[in-house]
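Yeah, one chain of the complex is gone here, protein chain that is, but the others are all in their spots.
After this line comes subunit A, so read on.
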Amino acid sequence: MTFDIRNIRKSFEGTEVLKDVSMEIGTGEFVALLGPSGSGKTTLLNIVAGLQHPDSGTLSLDGEDITRLSAGARHFGMVFQSYALFRHMSVAENIGFGLKVMPRGSRPSRRQIAARVEELLEMIELPGLGERYPAQLSGGQRQRVAMARALAINPRLLLMDEPFSALDAQVRQSLRASVRDLQQKIGVAAILVTHDRAEAWALADRIAVMGEGRILQYDRPERLREAPASEAVRVLAADAS
């Protein structure tokens, strides 16, 4: 699988927030978009997800142009910063939602959905919590449910928008490792948006350092340290880890 982002531009009311951004992501690769707020990283993620549309540029997955595809048709799993769990649905209903809304022809049976939900609850180490409601879960548990819900649809790409920012430091550490494990076990390529250097360094195969709507450098973490392309990247890399 290769996901290709080509020459993406996006403006809001005359302000250009993405200035010709290009990058590609390989099979099973874990990529972090790292930058301060206002650097355009969340806009880029939303464009990849299909929740916003670029002014110009293309997105392609294995050569298929998906720029005009709706968010649902892209089949990407998204974990939101707020988790965005459906508050009136149980944990099991949340996780199974993406399967339940599939078109009649391809939709799994009720029993198949239940089995898949159980499997995912095991995977995120919350077996037996399917009947709970989001309000009854801790922050870390909610985050894992959001992850399971995104993975339930067998996404072609996993997108995460600051998934750990609402958690305290201890929970964050342990969840980081489990997110990375899950992602590798499933073998899905992932894009993580973060402003936390340590997080990017700990998780990502490659990091795209973003600033003012551009990618300043896109490389492996150790390369960012050894050969920073600019002073900004050098400072960032020196401070991280």
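We take it that a residue touches a chain if its C-beta (ideal position, glycine included) is under 8 Å from a C-beta of that chain, and two chains touch if they have at least 3 such contacts; residues count from 1.
The criterion applied here is as follows: contacts and distances are computed from a predicted model.
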item	value
Chain not present in the shown complex, as UniProt names it (candidates "GMC family oxidoreductase", "Outer membrane protein beta-barrel domain-containing protein", "Sulfate ABC transporter permease subunit CysW" or "Tol-Pal system protein TolB")	"Sulfate ABC transporter permease subunit CysW"
Chain not shown: contacting residue from A:8, A:59 or A:78	A:78
Where the missing chain touches subunit A, by residue	49-51, 70-78, 80, 82, 84-89, 97-98, 101-102, 133-135, 142, 149-150, 153
